[in-house]
Every structure is written in C-alpha cells, then in structure tokens.
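For subunit A:
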Amino acid sequence: MASLNDYLLVSGLLFAIGLAGVIIRSNIIVIFMCLELMLAAASLTLVAFSRFNVSSNGLPDYDGQVFVFFIITVAAAEVAVGLAIIVALYRARQTINVEDLTSMRG
Partner candidate 1 sequence: MSLLFVLIPLLGALAIFLGSKAKSTAIATSTINCILGLGSVFCWRADVWSMKVEILSSPSLHLAFGFHDGMSVIMLVMSVLVLVSATFSGKCPEGREMLWYGSILLMGAGGIGAFLSTDLFFFYAFHELALIPTFIMIGVLGTGDRKEAAWKITIYLALGSIILLAGLIWLVSASGSENWLYSSLLASSIDEDSQKGIAALLLIGFGVLVSLFPFHSWAAPAYASAPAPISMLHAGILKKFGLYGLIRLYPMVSSGMQCWLHWLIVLLLFNIIWVGFVTINQKRLDHMLGNSSVMHMGYIFLAFAALIEAGSLEGNPLAKPAAVTLMFAHGISIALLFSLTDVIRRKTGTVEFVELGGLAKTAPRLAFLFGLAGMASIGLPGLANFSGEVLVFLSGFHSYQGQELGTLQIATIIALWGVVISAVYMLRAYRSTFHGETVKATSEQTVHDLGPFCQIPAAILCLALLVVGLYPKSLLGHLAEPESKTPLGQTAK
Partner candidate 2 sequence: MHTIAWLILGLPLLSATCIHLGFKRNQGLSTLIATSSALITLILSLVILGNGKDTSTAFSWVGAMGEHFKGIEIGLRIDQLSRGMLIVVTGVGFLVHLFSLTYMKDDRAKARYFCGLSLFMFSMTGIVLASNFIMMFIFWELVGLSSYLLIGHWYQKPSAADASKKAFLTNRIGDFGFMIGILMLWGITGTVTFSELELWSATPAPFNSTYLGIALLCIFAGAVGKSAQAPLHVWLPDAMEGPTPVSALIHAATMVAAGVYMLARFFTSVDLEIIAFAPQTIAWIGGITSLLAALMATQQDDIKKILAYSTLSQLGYMVMAVGLLNAQAGVFHLFTHAWFKALLFLGSGAVIYACHHEQNIWKMGGLRKKMPLTFLTFTIGTLALMGFPLTAGFFSKEQILEAALHQSTPLFVMAAIVATLTTFYMGRLLLVAFLGENRSKNSHHAKEVGALMLIPLVTLSVLAVISGYPFVASALSPLYDHVDFHFGPAFWASLTALVVGGGFAFTFYRNAETDPLSDKKIALVFRNKFYVDELYAQIVRFGQDCVAAIVHFIDELIIGGLIVGGCSRAAEGFGKLFGRLQSGNLHGYATLFGLGVILLIYITVFVP
C-alpha cells in the first residue's frame, strides 16, 4: 500500500509541474491549466493528510476532505470567471500571449 510520502511526492511533482508551466508558458490558457494543476496538487495533499490522520475512534479526519469539496467548487467558479476574462481579453487585444500584455509596466 502506498504510504503518505508517496502521495506527497506525487502532489509535490504535480505542483512543481504546474508552477513551471505558469512561469514558462506564455499562452494564458495553458497558464490557466497549470494553475488548475497546482490546485489539484493541493487538493491531493489535503485528501492524503485526511486519509492518514486517523483519530482515536478509527475514522479519518474528514476536515481535509470537506476542504477539498470547497476547493473544487471554488475552482469551478474560478474557471468560469477566468475563461470569461480571457475571452474578453482576447476580444480587446486579439492576443492571449502574456508577453504581449505588458501595459501595466511601471
């Protein structure tokens, strides 16, 4: 059976991949997907901790799993809003490449 460490390793790898994607890629859609990847990594950690944190009555600590439900709902909402923003952005600028979107430079 897989140990806690294995779960954490996988979620760490997922998170690293997501972060690398956010930093490296220039297409906003991809960046957005990478963000979701990072969220998934965090959810996986929570679930793993929840599963391995067994209390005295033999049941796992469900707090973490409840938290994950919240994350999933919020993430869904976020996707909706985020994609809408991206569409609006594309309409305005005709591009979704972040390297072209530097009008906030100080």
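The candidates were selected such that all candidates are chains of the complex that A comes from, given by their letters.
Quick notes
One rule holds for everything that comes next: contacts are C-beta pairs under 8 Å (C-beta built on N, C-alpha and C of every residue); 3 or more make two chains touch, one makes a residue touch a chain; residues count from 1.
Not measured: the values here are computed from a predicted model.
As listed, 1 or 2 are all part of this complex, and the one touching subunit A is 2. By the touch rule above, subunit A contacts candidate 2 in their complex via residues 19, 22-24, 26, 31, 98-99, 101-106.
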